[in-house]
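Every protein chain except one is present and positioned as in the full complex.
Which chain is which? They are A, B and C, in the order written, and residues in each are numbered from 1.
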Amino acid sequence: MASNISSGSVPHLPGMEVTELSKNTYEVYIGPAHPGSGHMRIIVEVDGDVMVRVDPDIGFVHRTMEKLAEGRDWIKNIPLFERMAILDACNITLPYVEAVERLLGTEPPDRARYLRTLLCEINRIASHLYGMGIFGVFLGHSTLYMWAFGDREVFIDLAEQMTGARLTHSYPVFGGVRRDIPDDFPENARKATKYMRNRLNEYAKIFLNNPNIRSRLENVGIMSKNLATELGIVGPNLRASGVRYDVRLNEPYEAYGDVEFEIPVFEEGDSLARAWARVEEIRQSLNIIEQAVDWLEKHPRENFMHEKFWKTAPKLYKDVFSGQIDYAGKYRVKLMPLFASLKVPPGKAFARVEAGRGEMVYYVESDGEDVPYRVRVVSPSFRNVIAFKYLMPGHRLMDLPAIYGSFDYFPPEWDR
Amino acid sequence: MVGGEKKLISIQDSLKNVLKDNIISIEQAKGYIDVLVPTDKLVDSAKKLKEFGFDHVKSVTAVDYIAKKQFKITYHISSYLNEELSKYIIGLSTIINRDDPHLPSLSKIWVSAEFQEREVYEFFGIIFDDHPDLRLLLLTPVVAALKPLRKDFVVKEESDNIEVDYAAYNATKWW
Amino acid sequence: MPAKVALKRNPKKNPLGRVFSGNIGALAVGLKYFFDPNRITLLYPHEYIKLRQGYRGYIILIQEKCISCSSCARICPARAMKMLSVKVFDKRLKKEMVKKFPVINYNRCIFCGYCVDVCPTEALYHVPYHDLVYMNMQDMILSLEDFQKEPEDVTAKEGLPIKYIFDEKKGLVKVKYEEEKKEVVQPQQSQQQKENPQSKQVDKGGVS
Partner (left out) sequence: MNVWYLIYRVIIDDIIFYPPIYQFLIIPGLIAALIVALIIIWFERKAAAFVQMRYGPREIAPKIGGAIQLVADLTRYALQEIIIPETVDVLPYLLSPIIMIILALLPLEAVPITSIRTYYPIPPDYSLLIAVALSTLSPLFIIIMSWASNNKFAVVGGVRESFIITAYELIAVLGFLSVAAMTQSFNLVQIVNLQMSGKWFGLLNPIALLVVFIAVLMSTSGFPFEIPDSESELVAGPYTEYTGLLYGLNMGGAYIKRWVFSILITIVFLGGWAPYRPTPGIITGYFIPSLIISIKALIVMAIMSFLRSVYGRYRVDQALGIAWEILIPLTLVAFGLGLAEAYFGII
């Protein structure tokens, strides 16, 4: 394999790549141990202060999840895939669950759909705040970093009340979810959304409308509509370039067809638009959370799992749910022992959802065994990384953090 | 969902119109439409599909059918700019021989396939002809030489045995 | 009511206004928080969060309830739980017999809670704390006896229990945790258990 890599008379060692540089340029290695970027390296060829060639060198946290998934039972893959992006855990695993549900031929009941939507939006806000915080570090704005991470705590706390874990929720399972929301959750969620709306205005004041930051972001890394389409960019980055694509809009899943919200689309396509797109998305997510909470409050606490299961469940399961057993948590949905040795009918399924950073795609193939035959995972960061190669050349070296940060790139998600 | 079914049939028809005799088989899988084309007509079909409006690649998936000695490569494509087409995902697939795996690269037609093809190349050892920059992406050369996602590369995992031997457990306290 | 597209633009401002209002706005927000700070930091070892019931913390086995079905070990994604064959005295059948009970390896456990949720008799439960320290990795593999004991919450001995409550203006507000009205019986079983681990009563599981 190695012999294919380089050609010509350049000396070559295994594991080492040698490229000749043109005159008057030199190479700078940004990463892999880098404050903020996580574990990746960008090899930049610089002519003076202008980047001429950018080569994202990734894979520092690669874990071969696609291979590991082929050796694990169907349900055990959910906690595995969650580890791609623990800050966006529900969104990351949801398409896998959906794909397997398509193979199994089950549909989650309404309450489960709303619960999933609720957690997805909480995760989306947490994920955007995380991205904005890192963006702040890149631009030397430590206040945004601390604010974003501090306010993210509010939503992590909400998720913890809902699922029992701060980050690795493992919340959706085939045919339903694992818990219902606690009694005081709607009130807390409403307080949190109100708080966050006010905070977003302050974020705009101290960061996005700050002339210092604006001049760093405006007209930097402009990605036209056509270029974004060509490169297959996803998520808020795509919508910041004026493409009207969002899985929640084009193929509504879970409860997204029933709640009312807007998809913010920006025309400019520069780093500032990408940052604003995230802020606007947080605003819409807050709307969705409020609507989902209202719906959940109005409707009775039943049908959180597939109907068949709920009817045949033994009495203990209902006791646990209603909190009759005092040492166990309330509103927990017991799993069937069947899940441990689930066999999925043969077939191929493809599912997509709009995760925090963009479209998350799973291709699942089953041959009727208790493990998947093939799981293909394409995460949003994976499809965004190509933009660095095509977008950065021509910009100054100091624009690298501004572009990199605006894409909200998350190495563990891409490396899988 | 009745309307949806009808639309699916119509998109299948229009795919047949676009690709004409390139299609070996067309099948409604769960969540996408699987279109199988012969390897030598892959580039031609891709060009036609791009003209039709499918402007980006979502995923390049290779599946190793070791029993049949085949690889199946699927380009899951869809559209951003065409709102009607964006509701569908087309799996443009082709089957290649497992012994000498190579197929024409589509990354000149869809730039979004470039990194994904590099990934398939390193994990399966499938060579994409005419790829602009076919290098390793995630793995080191030593690991990539093992072609880790092929089915004949078996991951050594710890035992699946759910029971632990009492004597051994007391002696070593480890598993 | 599906989603709809809302076309937006970056807020535009004329250059002069941008410089003045932008700078003044940023400085004003900064000064506001300088004089009225909104702190959410937890001073961890001095304070600790009293987590609510339902938090997926350490897992405890109630041996009396276990029916040895092995579901927990089979569903464990991290292979942290294994079944151990032990000779026990069965009360119902009144004879000694070999039964399988789960033991856990906290080196591997990822606290997903699948085992607790899959248990058909609710013989496993979570305690709402997770910050324990082990001196070596061997200690993290629990024996059957240890697995039935609630581990000692060390932070609770020194730290001040704290609860975060949601607030519209400050997001999360740190308040001192107060026991709820419902009197929670603190089980005084740790001594008793050491002497006679098999005799644990099921009904004693009244723990917060």
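Please note the rule applied: contacts are C-beta pairs under 8 Å (C-beta built on N, C-alpha and C of every residue); 3 or more make two chains touch, one makes a residue touch a chain.
Keep in mind that this is a model prediction, so the values were computed, not measured.
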I'd like to know which visible chains would be in contact with the absent chain if the whole complex were considered. A, C
Considering the whole complex, which of A:P95, A:P109, A:G150 or A:G221 touches the chain not shown? A:G150
In the whole complex, of A:E121, A:D157, A:D180 or A:D399, the residue touching the missing chain would be A:D399
Tell me which of A:R41, A:K76, A:R116 or A:H141 is the one touching the absent chain. A:H141
Residue among A:R216, A:R239 or A:K330 touching the omitted chain: A:R216
So which bits of chain C touch the chain we can't see? 26-27, 29-30, 33-34, 37-41, 43
Touch list for chain A against the chain that is not drawn: 26-28, 30, 34-36, 49, 136-143, 145-147, 150, 206-207, 210, 212-213, 215-216, 396-402
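The criterion applied here is as follows: only the chains that are shown with their structure count from here on.
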Cα centroid separation between chain A and chain B, in whole Å? 22
Find the geometric centre of each of chain A and chain C from their Cα atoms only, then give the gap between the two centres in Å, rounded to an integer. 24
Between chain B and chain C, what is the separation of their C-alpha centroids in Å? 40
Junction residues of chain C - those touching two or more other chains: 74
In their shared complex, at which residues does chain A touch chain B? 1-2, 4-5, 14-15, 17, 58-59, 62, 64, 66-68, 71, 99, 102-103, 225, 228-232, 238, 243-245, 250-251, 347-352, 359, 361, 363, 365, 373-374, 376, 378, 382-383, 385-386, 390, 415
For the complex, give me every residue of chain B touching chain A. 29-32, 34, 55-59, 61, 63-64, 74, 76, 80-81, 83, 86-87, 89, 91, 110-116, 122-123, 125, 127, 134-142, 144-145, 148-149, 153, 155, 157
Chain C touches which residues of chain B in the complex? 158, 160-164, 166, 169, 173-175
